[in-house]
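Just below is one structure, and these are the notes that go with it.
Every protein chain except one is present and positioned as in the full complex.
As written, the chains take the letters A, B, C and D, and residue 1 is the first residue of each chain.
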Amino acid sequence: MREIIKMVVVLTILSTASGGLLAALRNSTQERIDLQVLQFVKGPAIKKILEGAANDPITDRFAIADGETQRSFFVGKFNGKANVVAFEDFGTGFGGNVGLMVAVDVDTDKVVGIAATTHNETPGFGASIETDKGFTGQFVGMPITSAPKVTKDGGKINALTGSTVTSRAACAAISKAGEAYQRLKPEIQKQLKTFSG
Amino acid sequence: MGDLLVLMISCILINNILLAQYLGNCPFLGTSKKMETAVGMAMAVIFVLVMAGVITWVLNVYCLKKLGIEYLQTISFILVIAGLVQFVEMFLKKSIPALYAGLGIFLPLITTNCAVMGVCLINIKEEYSFIEALVSSFAYAAGFGLALILFTGIRERVLLARVPKPLQDTSIGLVTAGLISLAFYAFKGMV
Amino acid sequence: MSATPKLTVSYAPFWHNGSRISKKSCNIFMASLLAVVPGVYQYGVPALGVVALSVGSAMMWEIIMNILTRRPISIGDGNAAVIGMIFAMLLPATAPWWIVVIGTCIAIVIGKHIYGGIGGNPFNPVMLAIAILMLSWGKILDFNAALASYAFNFNAVYPLTLMKSFGASAVGGISLKDLLMGRQIGGIGATCGIGLIAGGIYLMLRGYIRWEIALSFLAGVGVTALCFNKVNPVYAGPGIHLLTGYTLVGAFYLITEDSSSPVNFIPMMIYGAGAGILTVLIRNIGAHVDGVVFAILIANLINPLVDKIRPKTIGEVITHA
Amino acid sequence: MAKTIAQEFTKGLWNEIPPFRLVLGLCPTLAVTKSVEGGIGMGIATTFVLLFSNALISILRNIIPPKVRIACYIIVIATFVTVVELLMQAYTYAIFRQLGIFIPLIVVNCILLGRAEAFASKNKLLPSIADGLGMGIGFTLSLASLGAIREIFGYGTFYGMHVFGPSFEPFTFMVEAPGAFVCLGLMLCLMNLAGGK
Partner (left out) sequence: MIKRSFFGCMTPKLSYAVVDESYAEPVPVSPKKKIILFFSPTGGDSPQPAFKVGDTVSAGQKLCITDPAVPYMLSSMSGKITDITSMTGIFGKKIISATIAIDDPSQQSVDESFKSIHQAPGLGNAMEFLKCLPGYPGFGVFADKNHPVQTIAVLGMDNDLVSATNQYVVKNNIASVKTGIGVLRQITGVHNVVLIVPPQLVQVAGSSGATLKSVDMAYPSAHPVLIERYLLAQRDKPQNQTTVKSVAFFTAEAVAAIGAAYNTGRIPFEKIITFLSKDGRKRLVSAPVGTPLQDILDAMSETLGDGDRLIVGGPMTGFSVYSADYPVLPDMDTLILQESKTIPEQPDTPCINCGECIRVCPVKVPINMLVRYLEAGQFEVARDQFALFACIECGFCAYVCESRIPILQHIKLAKHTLERL
């Protein structure tokens, strides 16, 4: 009996200590981790599409509830005016989800730029979505709500060579982003005001 | 349905857990000297992996996420898997002794097998739905079994060849595994 | 005992039909010349250089490995020369020297000697070398780029690339006769259809390669290509598939490698046909331009398992139940 | 038990260096050694966990009831793994992304449980620390050297710096999955030769 009690006690103490330690550590590192995630995962993409912005889009951000989820929006100031927001959406690619950061000019509702964030595409094939300006450039200037399609599906977008699947994913991500944008536009405009000035 | 089939083929052939994801190598090298052992291990892994994949998925979605303590994933998963294997072992021993005799010796090995833990983590990382998690767990395990059995077929012959002394055993085993992994490049791009 | 001379004591058989590894190697080497010589004629001195370097470096690696593993020097059996020759057959004439040297090193060292030399290798060494080179330096083995500097009096585009990118219609204009006569680009020893077929028939007749494997491979390629073509004409027909890329050299010189192929009848059929089917699958829906290399590696992989299917031994006595 | 602390430390560096002499922990060895950086990162993370779990288990060795010792070890190890996970996310996020799920998988790395069971549970604090540190550093060295070989040939770089001239065509095979296995296998052969086996 004493042994069993000892077993239970030891296990309980160990688990409690472990849980306590981890919870404490989690609390003290949470903020830094979130920042790191933004910087390393979203950061490069945001910097790329909001190149030349007067502010740091990673710190200038806000979140809007979209149904169940929270969406982060990153603000780009151009010509002294906070008129561009960048946000992320996903499409299904060759190796799972392809995350795409889409920047939209709220004044014109046109795409300012797109860049891939997270993906698991093959180097030399789909992964060139990160670097292929000829591909991403096709989206610049089109209305965000235009739901682009690759040529194989009857649209206008020329797919990445040998990577139709990845290209479709990009188109799908932009379409979804367009829908979300339409839904949330009033809220976005409201929030943007706080950054102008 | 088609998507699940694609997921399945991709998990078995293209993203094979052993040959492309580098998970589960210790039992791969340890149980591949004899065909009977390999088949036993393959069965045991399929059995445990499907259960572990499903249980950890449920645990993650309905417990850890709800409570916002996803950082306890690692510790809770390993405890669940260890407990599960113990439980399965006891259950089999009592209720299905025949199956236990076949799989029993492999079960403890599986606890410290990163394939099981790895697939559970992949299921979460890829944000699979329940049914996708089920299919991927099974398919990864089947991929493990397939690779293990093919490897064993070759290894049985390699064990009889005049392999130079320093290369014998694990060393040649690893090289052979690499060459099998190379052969699996055949399936790239097929789904 | 009386003072008789010292007699040799050894085991049966005291007669032998005379077959030996070196004889077989020599025959394969000679047969391969039927395809290599037209290749060298077509591509000129660089091709000759590649062939010579390949054979020479393969033999050099063989000697090095013999010394390292403290075994008798085994270049006498000609296997290394055959490996070098077959490897050269698959290369473009412009392959740089270091590609040839590294390739034969992979084939001889990784493919053969770490498994204990001849007979031990579970994979075809040449296929391993080519696969690893494809993975690492794909563009050197890209025949369109590699052979761009040649001016030919025929359409110098690798037919399989055409097929992959533009479908069957792009290769519709290619006449099978041209392909047979070697009026296509490709590996040094892989383009001249009649040379390959003649060499293959010779080897099959002499029993140096097992006809079951070679023919079932060709049948697998042909039938699968035909099925694809009938279902969707965007896929090329059997003629093109059989006469382009590595198909013929694969059937007669690659898939028939002894150590990594089965010896029983049904397994040989499964092995050959399986590789044939997979070849066309890879070409039509897979990622690689030519499927022969990886199809053969996969076939090597299943060889130990399929070769367990064997005819029942007559009068097998089970002494221990 | 006549071994000195120094001997406990140095055995992990050569005589029992994992994963070559103790053929354990193959998966991380294969997965993270595409580059020196990944190898060292993984090695340090493992060393950290090994050091602390060895120390803690050694301290607690008389309190832990034998029947639940494995469970206790797992809790201890998993706790430290999570600590590492959180810290790496917060401070070295780039490496954390590179190592992916292999950080949480440290918990199933046989070296850890192996050392806990075979050494720390039977020895005093100092030898356990020496053992953990030695094994950890040995593991780090192995991963780093494998990473170096693969990175140098596979990318033509060492710790990100170019080692060959620009005309070098990298031997991509080395950094792909098959290359990982073949390279480790051949290194094991060299170690066997060096060990006079």
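Please note the rule applied: a contact is a pair of C-beta atoms (placed from the backbone, for glycine too) under 8 Å apart; a residue touches a chain by one contact, two chains touch by 3 or more.
All figures in this text were calculated on a predicted structure; none of them were measured in a lab.
Chemist: Over the full complex, note down every shown chain the hidden chain is touching.
Modeler: B, C
Chemist: Out of B:Ile46, B:Ile69, B:Leu99 or B:Ala161, point to the residue that touches the absent chain in the complete complex.
Modeler: Considering the complete complex, B:Ala161 is the one touching the chain left out.
Chemist: Please give every residue of subunit B in contact with the chain that is not shown.
Modeler: Touch with the absent chain occurs at residues 157, 160-162.
Chemist: Please identify, in ascending order, the residues of subunit C that touch the omitted chain?
Modeler: That gives, for subunit C, the contact residues 1-2, 4-21, 24, 72, 77, 116-120, 204-207, 210-211, 258-261, 263-264, 307, 310-317, 319-320.
Just so we're on the same page, only the chains that are shown with their structure count from here on.
Chemist: Which whole number of Å gives the spacing of the CA centres of subunit A and subunit D?
Modeler: 34
Chemist: So, what's the distance in Å between the C-alpha centres of subunit C and subunit B?
Modeler: 34
Chemist: For subunit C, jot down the residues that touch at least 2 other chains.
Modeler: As it turns out, subunit C has residues touching two or more other chains at 110, 114, 132, 135.
Chemist: Please set out, as single numbers or ranges, the residues of subunit D touching at least two other chains.
Modeler: Residues 71, 75, 78-79, 82, 86, 178, 182, 189 of subunit D touch two or more partner chains.
Chemist: For the complex, give me every residue of subunit A touching subunit B.
Modeler: 18-19, 22-23, 26, 96-97
Chemist: Could you please specify the touching residues of subunit B with respect to subunit D in the complex?
Modeler: Within the complex, subunit B touches subunit D at residues 19-26, 29, 71-75, 77-79, 82, 111-114, 116-118, 121-122, 125, 165-167, 170-179, 181-182, 185.
Chemist: Can you list the residues on subunit D that touch subunit B in the complex?
Modeler: Interface residues on subunit D, with respect to subunit B: 23-28, 30-31, 70-71, 74-75, 78-79, 81-82, 85-86, 101, 104-105, 107-110, 113, 177-186, 188-190, 192-193, 197.
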